[in-house]
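With one protein chain removed, the remaining protein chains of the complex are shown where they sit.
For chain A:
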Amino acid sequence: MATPATTTAIDLSAALVLAPTALADWLVVAPVALMIGFGAVLMMVRKSVRLHGAIAIAGLVLLVLLDAALLWRVSAHGPVTMVMGRWLPPFGIAFTADLFGAVMALAAAVVALAAGIFALRDIDAGGRRYGFFPFLMLLMAGVSGAFLTGDIFNLYVWFEVLLISSFGLLILGSEPEQIDGALKYAILNLIGTTLFLIAVGYLYAIFGTLNMADIARKAASLRGTAPLTTLTALFILAFAMKAAAFPVNFWLPASYHTPRVVVSALFGGLLTKIGIYALVRVTIMLFPVEREALSLTVAVAAALTMIVGGLGALAQSDVRRLVGYVVIAGIGNMMAGVAIGTPAAVSGAILYALHSVVAMTALYLLAGEAARLGGAWSLSRLGGLWRQAPWFSGVSFLLFIAAAGLPPLSGLWPKVALLKASLDIGAWWLAAAILVSAFLITLALARVFLLAYWRPRPEPAAGTVAGDWRITLPLGGLTALVVLFGLLPEPLLDLAYGAASGLADPAAYVESVFPAATMERGAVR
């Protein structure tokens, strides 16, 4: 008599996916492989610093196109999966792009391109020889990998890739102040990553799989017996550390003001959002029930993060540090969406993340340009920018409005979505925190505008106003995105809602990894 066990035994031939791979499926790994390839080429021509800019920009343009094609394909045909080495999932490492991952990857690619163009002027030959562009490529490989992978251990690997590249970028120039900032950043991020790794270890012990689709499938059956709430709490702590949420936010203001401004811009725009991405991916898609149990804790942390960010921004006089606190306040908003957890709230958090990726990068670039024009980072020494550079000041004004969340620009819609979601579940205090934080950020940015732009100049002008395309193009482009999203929010609102509902009900995601047709493992389920 054949026992049921024999029907589930998988022989070697069945462990390989034999169906041919469509060329379009390559879109899901292409961004990562492309960035690694370009990084490798740039490492090989490290001495020829003149070539770096052109190669890097070409790579980033390609990355934007690939990510756009991926997003188009995902929105047209649903999630895309490719399993490395043709192994049957969950044995092989799967790359799975759903709407959430694809749209975040595209946003990241766009700001990386903007930062790359800005870097053409900001990073001199010394910085290039040090390896700015190779690091940038490898950073983007890590970022794209984190957004597109469908395997939680692989997510950890991409975290490491981007972390190591970020160390390199952070100490570009080797100034004592940078080493000081980098040390804090490195140690605290390593602790966060170690927590993540420990959590992944527990998860593997419980589930016996690391494939996220597989985890999502199995979570329901293990809920009664395994300590999933503890596991989720560990993940939340690790990712909150990455995202710089209160009370583990102190590393961000301690380190983000030390590197080159374009590096600050990339970090402020991308790295914290990866923490949020991982938080949303794990809590909303994999462990929604456990997130429910922890939602009050997350909500309190979110509210405190918003308030701390707002107050911190008000207290700072260094423009870069101030922007760092604006980033933190935004993280609080996104975490509020995670705490509430309804599709509407999650779509608010996703919208906020997209807005924040673009607006925070632009804000850092802006701060750098303001400091170059004014010759100082301190608000007490800056002044008269309005008179010195009216166009630049106009762009600054738009970006400040967007970052503060005032109508009619991009910061408004995510805040409205989050406010509505928190009022819907009766969390008036969370809604109040969102509003108070927005008010504090408005005050802080208004203070910057008042002191650095309107106030007559305390000392004679330092920098010159030159319409350099390497500055106007990225700043103008990012501002245009912010304005566009503010005025025509419909497509992005739909996209974010689609992404959020894909997370709330990951059936399509699971189906993409484990297509019903090729699955003979029904008996296991």
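Here is the rule we use: a residue touches a chain if its C-beta (ideal position, glycine included) is under 8 Å from a C-beta of that chain, and two chains touch if they have at least 3 such contacts; residues count from 1.
The definition used in the following text is that contacts and distances are computed from a predicted model.
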| item | value |
| --- | --- |
| Listed names "Multicomponent Na+:H+ antiporter subunit B", "Spore gernimation protein", "Peptide ABC transporter permease" or "CsgBAC operon transcriptional regulatory protein", matching UniProt entry of the absent chain | "Multicomponent Na+:H+ antiporter subunit B" |
| Omitted-chain contact residue, chosen from A:41, A:62 or A:443 | A:41 |
| Residues in chain A touching the chain absent from view | 17, 20-21, 23, 25-26, 29, 33, 36-37, 39-47, 82-86, 95, 129, 131, 134 |
